[in-house]
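Input: a single structure, listed below in structure tokens.
With one protein chain removed, the remaining protein chains of the complex are shown where they sit.
Now for chain A:
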Amino acid sequence: MKILVCISKTPDTTAKIAFTDNNTKFAETGVQWIINPYDEWYALVRAIELKEADPSITIHLINVGNADSDPIIRKALALGGDEAIRVNTQPADSYSTAFQIAEFARQEGYDLIFTGKETIDYNGGAVGAMLSEMLDLPYVGLATSFLLNGKTATITREIEGGEETVEVPLPVVVSCQKGVAEARIPNMRGIMAARTKPLKVVEPKQTETQTVFSGFNLPPAKAGVKLVSSENVEELVRLLHEEARVI
């Protein structure tokens, strides 16, 4: 049984969001990089838990990115996983990311592919679904719990206004969010082991550009808060009713 976990590199959640080159590029100077939280906390940890329950499972991690991704890939390997693959290209969009992963995954034949529900930088939320279409596999998005029973998976997923539990035969692509697992911190043994785990670099396949991030801008600053005394709650309701018109 082989699991592939897709790992993305994103700015730390407290990173200052600013743009350079005439607002066409994210300003990367001074930014700390992390594993995209959904990939790390839920997708990767759940894969590791499955392997702990069944040591015959192999876990591969895959990232599409340049050598700047190596530190976060090592960090992911410190949490768990047997080896990592980096497709050596800076992806342009969700499509090109999914395309490169699909090209690799097709040759390997995974039983299970995990992604996070979205990345916290470009918020595409599309790699898992696109990948499943490229590989013609079933897709279960926005999972909040994942159980494996032999050749089928039992997955709870978010639906509008609630949750639904489904059963699906492997192979399947699943996007993970809160509920699937609990975040972990790598231990010393894991960090040591990660240094010697294989990190294979593969060259990208040629693909077309479908979308381009052509410019960025920041939201306008808020006008400032209107404070109302705690003794005069009616006044707040009046303002919300008459001024803001939201009640």
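Assume a residue touches a chain if its C-beta (ideal position, glycine included) is under 8 Å from a C-beta of that chain, and two chains touch if they have at least 3 such contacts; residues count from 1.
Please note the rule applied: contacts and distances are computed from a predicted model.
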item: Chain not present in the shown complex, as UniProt names it (candidates "Electron transfer flavoprotein subunit alpha", "Cytochrome P450", "Phosphonate transport system ATP-binding protein" or "assimilatory sulfite reductase (ferredoxin)"); value: "Electron transfer flavoprotein subunit alpha"
item: Residue in contact with the excluded chain [from A:54, A:68, A:108 or A:164]; value: A:164
item: Chain A, residues in touch with the chain not shown (by the definition above); value: 11, 13-14, 17, 19, 37-38, 41, 93-95, 98, 120-127, 129-130, 132-134, 136-142, 144, 154, 157-169, 178-179, 209-219, 222-223, 225-230, 233-234, 236-241, 244, 246-247
